[in-house]
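Presented below is the structure to which this report refers.
The other protein chains are all here in position, but one chain of the complex has been omitted.
The letters A, B and C name the chains in turn, as written, and every chain counts its residues from 1.
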Amino acid sequence: MSNETHTPSSDFAKEIASIPGGEVINKCIQCGICTASCVVAYVDDQYRPRRLIQKILIGKRDEVLNSDQPWLCMTCRMCEERCQEGVSPAEIFHAVRVLAAKEGHIPKVFQNTIEKVLCDGWMLADAYTDFNEDEREDLGLNPALAWNDTFTKKVKKKYLAGEESA
Amino acid sequence: MTTKTAAKIGNTKSWEPRVVAFCCNWCSYAGADLAGTSRIQYPPNARILRVNCTGRISPEFILAALEMGADGVLVSGCHPGDCHYTSGNLKLRARWTVMKKAIEQAGVDPRRVRLQWASASEAQIFADGVRTLIKQVKELGPIMEEWK
Amino acid sequence: MKEIMLYRGCTIPVRLPAYEAATIAVLGKLGVKVVEMDDANCCGAQYVESVSRMAFAAMSGRILALAEKESKDILALCGACSGSLKINKHFLDTDEKARKEVNELLSEEGLKYTGKTRVRHLLQVLNEDIGFEAIEKAIKKSYKGLKLAAHYGCHVTRPYEIVQVDDPENPTIIDRLIEIAGAEAVDYLGKTRCCGGPLLAMDESLATHIGQDKIRNAIAAGAQGMVTACVFCDIQLTQVQFGEDTDSSKMIPVIPIVQFLGPALGIKEDVLGIELNKTNPDIILSALQGAK
Partner (left out) sequence: MTEAETPRIGVFICHCGHNIAGVVDVVAVAKMAESLPHVVFSTDDMFMCADAGQQLIRDKVEEHGLNRVVVASCSPRMHEPTFRGVVEEAGLNRYLFEQTNLREHVSWCHMREPEAATEKAIDLVQMSVARAAKLESLPVKSVKVTPRTLVVGGGITGLRAALDIANRGFDVVLVDKEPKLGGHVAKWTHMFTGDRSGSEVVGPLIKEAKAHSRIEILTNSSVVEFDGYIGNFEATIENRKDKSRSKFDIGTVIVAIGFDAFKPYGYYGYGESPDVVTLAELQEMPPRDRLLKPSDGKPAGKIAFIGCVGSREPGKKGHEHCSRHCCPAVAKAASDLKDRLDEVLILYKSIRTYGRGHEELHRLARSKHVIYSRFPVDEDPVIEVVDGKIKMGWTDVYADEKLQFEPDILVLASAMVARSDIDETTKLFGLTRSRDGFFNPEHIKLAPLTTHTAGVMIAGSAQAPKNASESVVDGSGAAAKAVGIMAQGEVEIESTISRVISELCSSCHTCVTACPYGAIEMDESKDPPIAFVTEAKCHGCGTCAAACPSSAIIMLHSTDDQIMTMVQAYLCAPPDTIGST
């Protein structure tokens, strides 16, 4: 619990609901089946999907956007499968991530991976070595992977131009 | 009557107390029914007599039962305020204090009589009440010793 | 022979090429020819998805359009890829505005997304396109006295409304295949739980904890090995068994479903690349008996 006293507001929830995927937050009744189903919550007693959603519902915008917690969701969607109200916490947290990223709050590891993917066209260009090529040849597979990076650069320019400096 | 009372005493192998239980039809008799339905097990020493209301029970009944050799007497009725006949149980309660005095004066330990409230749903309370009285009476021993 | 276009994704070529080779060999044996997709790009996975819905849709949309150009369905071996492609297909099929926007980008290289292409995860091809009956007929040798646990992969089976592979709470395809090949499928605590893989980037120790828990539960249920259907899961469940605080005597082999089926179908081990596996597969291979 933070020491500061917060004044609840529905503005943040409305903002999340306006992002595609985030609108399911309107359906949450805080039953807690998400937390009960969550394997991350099972191993990490700080991570509680219901609590994170309630923080959104009461308008703790800064805390939520600056937090690592929305990025801990593995999107395994077990909670979504079990939710009786049709809420997808994974989608809600995606909406939070989109908003956080826009405002520059994005974990370095995500930032770097996205950079890589969009520049190289795929994720593991740096890791692909001669050794891998030989291995593929031995298995009778084509060593030339022929990834396309023109399109991903185009995507980056169109959708994620502002992200670079973040 | 007193002369006949000794009848059972010598006959029993080890002494087991004999208890007369007056229960009102609407709450405690039904509570005892529920104890059975719920298979709540309690000591088999009490014999339940059904009266419409605990208000029906006059002190003479209790005194006479003790005189006839009952080792204990239980009166069980509706909770105050819940009486089927609105207030019969309150009338009994009013008589109870006076009656206990009378028992004491007759040289009988007043712990041999017990008044309890048990509703139709309070099977456990009923059974526990029976158990409590029997335990108390066992500690006191046969009433015939006191009448001597 | 039915043809299907393999989208190999980023991870397989680098980390588990044998999974790709085994898939081509096994599907070929079962009558499905795998052709590889060239000039592809990353599907976007959870990384791009997390920062831009449209960028994510465009990247997967292009892959779908590439297959559509060849009039082929897409085969995905990775849960993340199949999940991304299916979610974006669903998005583009239901959101006309998004579809239009993506097609504008694609038109610059003569591609178009109309939604004709289906996305098939490996388990769907085995279960629906080939079928258990045909696989059973093709089995040449059977495993005997072997107990295996199935791990399905979250993105393979969820969300069901979109991916439509198997029952998300009680999946059975891998278990059925284990049994068809003669081994015994064991149920275990947390069978449908995640392997922890997606958490590796954010918190490696938590991710490892989740994966180790899974392996522990499988062993507790008597499993002698773990059969997978996703490259990410396979790698994660393998690597959590190495490291400082692990007990190498309690290690069990982790094996993709196709590497498990291959030997039973009479495919040579070197074609399947089994010797490249990091966990020792001997306990599985030694259970293979002669002709069934």
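One rule holds in what follows: contacts are C-beta pairs under 8 Å (C-beta built on N, C-alpha and C of every residue); 3 or more make two chains touch, one makes a residue touch a chain.
None of the values given here were measured: they were computed from a predicted structure.
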item	value
Contact set of the excluded chain (shown chains only)	A, B
Which of A:N26, A:T129 or A:T150 contacts the chain that the document leaves out	A:N26
Contacting the left-out chain in the complete assembly, out of A:A13, A:C38, A:I106 or A:L145	A:A13
For chain B, residues in touch with the removed chain	1, 4-5, 7-8, 11, 16, 18, 20, 25-26, 29-30, 32-37, 39-42, 44, 47-53, 55-58, 60-61, 64-65, 68-70, 81-88, 91-92, 95, 127
Footprint left on chain A by the chain that the document does not show	1-10, 13-14, 17, 26-30, 32, 50-51, 54-55, 57-60, 85
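Everything below uses one rule, namely that only the chains that are shown with their structure count from here on.
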item	value
Arrangement of touching chains [line / ring / star / complete / other]	other
Mean-CA-position distance for chain C and chain A (Å)	22
Chain A partner contacts - residues on chain C that touch it in the complex	8, 10-11, 13-15, 17-18, 20-21, 24, 36, 38-42, 44-55, 58-59, 62, 105, 108-109, 154-155, 158-160, 168-169, 190, 192-194, 196-199, 201-203, 206, 209-210, 213, 271, 273, 276
For the chain A and chain C complex, residues of the former touching the latter	19-21, 39-40, 42-44, 68, 71-72, 74-78, 80-81, 88, 94, 97-98, 101-102, 106-107, 109-110, 113-114, 117-118, 121-124, 127-128, 132, 135-136, 139-142, 145-152, 154-156, 158-160, 163
